[in-house]
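Shown here: the complex without one of its protein chains, the others still in place.
Moving on, here comes chain A:
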Amino acid sequence: MILGQSSSSRIVSHAVLVTGAIIMVFPFLWMILASLTPQSEIFDGSLLPTPTLHGAIDNYGTALSAIPLLRFMANGFVVCLAILVLQIAIAIPCGYALAKLSFPGRPILLVGVLLGLLVPVQIPTIPIYIALAKSGLLDSYAALVLPWIISVFAIFLFRQFFVTFPDEVLDAARLDGFSELSIAWRIMLPAAWPAVVSFSIFSIVAHWNDLYWPMVVITNPDMMTASLGIAYFRQAGEGAGNVGALMAGGVLVTAPLVSFFLLMQKHFIRGLVLGRH
């Protein structure tokens, strides 16, 4: 037990935390149970739906057959991966240059990065949309990926991580024959690994769940990502009004992220807590 804390205050704080956890977990629990319950029995007046095997087969069957859910998820996977790889490929050298190389205009560029953090994506939506439309890229992976590949958040995060890296190691690397780019990739990237993992989780979650941008640039169902696909399912086709099947789709779409987070949990929290190392 932690010194100085009485057992009663511990009970109170645990009670508060448990209540909060229940409130947050409840919608997910309801989603999972509803996805396993026949459509007619979901709203039967009880707090939680009662699952049946028949309901489960029905709902998941509908979710997978009424719309190309797996195709949506594959789209989402390709898009998230492409965004992440390109974001890191751009942000690592940028962060390194902003942290460790001296060149004219560096302070102004850093201010620019910080200002970029303040602009919400909704602001440049129309110009970007027009640009994509004029280049004939609407309804393509490029439309989903390209607007995101420069992440000022990633640049700033990595820059903060790199600033504390000892300069002597970089000097040693320069004498050992590393080029500036190979310093960025072979020394800075491994050193920033916890930050890379944290950022990856932020990026993947944000883009997997993103509904706004796919809605702007995608109209062809073949190019839809998972979130947009679920929204499409709700409004159109056989799925309309079928809550059980909709919840089954929700479970399928959420599952990859939750399992990914559980796998990476240790790195994720370490990266957030340490901030360096």
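Before moving on, here are some points about what is shown:
Rule of thumb we're sticking to: a residue touches a chain if its C-beta (ideal position, glycine included) is under 8 Å from a C-beta of that chain, and two chains touch if they have at least 3 such contacts; residues count from 1.
The rule is simple: contacts and distances are computed from a predicted model.
Note on the omitted subunit: UniProt lists it as "Multiple sugar transport system ATP-binding protein", one of the names in "Fumarate reductase", "ATPase", "Phosphoribosylformylglycinamidine synthase subunit PurQ" or "Multiple sugar transport system ATP-binding protein". The missing chain, though absent from the display, is touched by one residue of A:14, A:54, A:106 or A:174; that residue is A:174.
Residue in contact with the omitted chain (choice from A:187, A:204 or A:245): A:187.
In the full complex, chain A makes contact with the omitted chain through residues 166, 168-169, 171-178, 182, 187, 190-191, 193.
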